[in-house]
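Can you keep this structure in mind? I'll have questions shortly.
Only one protein chain is missing; all other protein chains are in place.
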Amino acid sequence: MPAILEVEDLRLHYLTRLGKRVQAVDGVSFQLQPGEILGIAGESGCGKTTLVSGLMGLLMPPLHLSSGAVRIAGRDILRLPPAEVRRSVLGRDIAMIPQGALNSLNPTRKIRDLATDVILAHDEGADRRAIQERLRERFTRIGLEADAVLNAYPVQLPAGMKQRVVIGISTLLNPRIVIADEPSSALDVSSQKAVIQLLFNLLDEGIVSSMVFITHELPLLRHVAGRIAVMYAGQIVEIGTTEQVIFDGRQPYTRALMGSMLSAEPGQKSRKPVAIEGAPPNLGEPISGCRFAVRCPVAQPDCPQRDQVLREVAGRHVRCHHAH
Amino acid sequence: MKLLRHLLRSPGFLVGALLLLATLLLAFLPPLLMELDTSRRAGLAYMPPTSGRWLGTDHLGLDMFALLVSGLRSSLYVGFLAGIVATVLGTLIGVYGGYKGGWIDDVLTACTNLFLVIPSLIVLILLSGSLQEGRSLTLIALFIGCTTWTWSARAVRAQAASLRSRDHVALARINGYGTLGIVCLHILPYLLSYLFMVFILQTASGILTESVISMLGLGPYDTVSLGNLLNQAIRNEALSDGAWWAFFPPMLLITVIAFALYVLNTSMEGVFNPRLRK
Partner (left out) sequence: MFRQHPTLRYITARAGWYALTFLVAVTINFWLPRLGEANPVDTLMARVSGSMDAQAAREREESYLREFGLVQTDDTGKILRAADGTPLRTSILTQFLRYLRMSLQGDFGRSIVQHPRPVSDIILTALPWTLALQIPALVLGWFIGNGLGALAAYRRGVLDKVFYPVALLVSAIPSFCFGILLVYIFGVQLEWLPTLGGYDEALNPGFNAAFLSSAATYYILPFLSVFLLVVGGQAIGMRSMCIYELGTDYVRYAKLMGVRESTIVRYMFRNAMLPQLTGLALTLGGMVGGALIAEMVFSYPGLGLSVLTAIQSLDYPVITGCTLLVTTCVLVANFTVDILIGFLDPRIRAAREGEA
């Protein structure tokens, strides 16, 4: 089966007002199969958020496309006219559940109206009654009390419910690919559980089939993702199955990252979280050699000299010429 | 402090501060460098500027430049005093209400809003108009201070309220410090840079208010001020005579001060309002 999402050597950069160029995504390639859930892990500043903007086809200044392609069902969305992107790609081909949904809902508009705006923007019929019925049915299906929630203003809803509303709106048009950007952080534990449960429900019901899941929480990665890509300094440094990446990481950064994530799993309690020293490189300057070399615990003298590529090691792809 | 560094980096703040400094220089430097006499006639009425008389003469033949500097100093004095009064009043009310919260805060806020809604210009007109003889610079300054404190009360209250929930304040309360103690030791020190900005703004605002009042003829009696100069210019038909030097310089100074005030205010908001500080 052809991949539903194909990212080919994507490079994205920011142009600051002073003319400085920051290469936030520097050569990312991966594929997403239909029905697959890919997790993306990495420190803040590694380029996850920029990558997501690129995947959505939403490139607004100061973000620019350096080179590369993003193909959804074979169609390169980065080369489509903006009107077409708005109409058929956003929300339909690919939809995002943003981080911090608490502010993602227009405070002066009822939930019902926000959802209707989304539907109307995609020319999916102007029959008001049909739209309202559809909203009702969908919201009930995802476990929200339709009438109460639809008539409410965002300020009247608790945080956990707002996040679920956002998930509901994002998946309203049954998008082929859903990108979930830290959907459950900044929520209390019970709300987190409800959100993850909702995502699973959507998967089970077939409303959502393929997902890209961005998170820094290990248990989530383990339970949700089938494959994991680890990002560092704008590049993927390791990509493989969940088991491979979490328990048998071959890239030093992967191992360090997994070790730094707190885990309450049985058998892991004895392991202490180890913070990675140092900071990611400045992507505004040209970089040569391995980007992780400065902080790598097993760095060799030749690491800062050799530019790294993704190579196949032990059944997954690793960006480290010393990995084996 | 970190805030001061932020301020110094914003262009608005620098422009505003520079302009105010320039006006201060204009007020205090010339008397040291040359002889400025506002009582001796320097020529005929409304004579245009020459190299000797930089800004010509007014309707009485007095040197306009000397009058301008003297007027600027009076206006600065009024603004300064009004600024102190307004800032002190506003701070007292704002800090007390902001820190205490609860019904005290509600009452004080209601009071502040009350005086905010009633146009201060009207109150000033009534105040000044009722006193014919005794309108000295100091009295006018007090009037202005007592009617323009509402802005600083609101601003300071917001800051004090945000400090209320800080740890060190809670700690002090647990340790048994009274309201006065906490306010003096734990709240005011953190507000010092903010209060300084508030004071500058109230001073500039005081200068502007004085010029409005004086222009209407309700200003200080027998003392030259920027507004008074404008009032004289209008009354003696300097406008229709084309004697621009009689009203344009005071107007320019007033505009410069108003502009500096506006620009400082905007930059200050940008720094002190965390919502805008993205």
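A and B label the chains in the order they appear, each numbered from 1.
Here is the rule we go by: a contact is a pair of C-beta atoms (placed from the backbone, for glycine too) under 8 Å apart; a residue touches a chain by one contact, two chains touch by 3 or more.
None of the values given here were measured: they were computed from a predicted structure.
S.K.: Tell me the shown chains the invisible chain touches, ordered by label.
M.R.: When the entire complex is considered, the left-out chain reaches A, B.
S.K.: Of the residues A:28, A:51 or A:169, I need the one that contacts the missing chain.
M.R.: The missing chain is touched by A:169.
S.K.: Check the options A:4, A:70 or A:95 and report the residue that touches the missing chain.
M.R.: In the full complex, the listed residue that touches the missing chain is A:95.
S.K.: Tell me which of A:77, A:118 or A:293 is the one touching the absent chain.
M.R.: Checking each option in A:77, A:118 or A:293, the one touching the absent chain turns out to be A:118.
S.K.: Which candidate, B:80, B:177 or B:244, sits in contact with the chain we can't see?
M.R.: Looking across B:80, B:177 or B:244, the contact with the absent chain belongs to B:244.
S.K.: Considering the whole complex, not just the chains shown, which residues of subunit B touch the missing one?
M.R.: Subunit B touches the chain not shown through residues 110, 114, 116-123, 125-127, 129-132, 208, 211-212, 215-218, 230, 234, 239-240, 242, 244, 247-248, 251, 254-255, 258-259, 261-263, 276, 278.
S.K.: Under the stated touch rule, tell me which residues of subunit A contact the chain that is not displayed.
M.R.: 56, 58, 86-87, 89-92, 95-96, 98, 100, 103-110, 114, 117-118, 120-122, 153, 155-156, 166, 169-170
We take it that only the chains that are shown with their structure count from here on.
S.K.: Using mean CA coordinates as chain centres, what's the subunit A-subunit B distance in Å?
M.R.: Spacing between the chain centres: roughly 53 Å.
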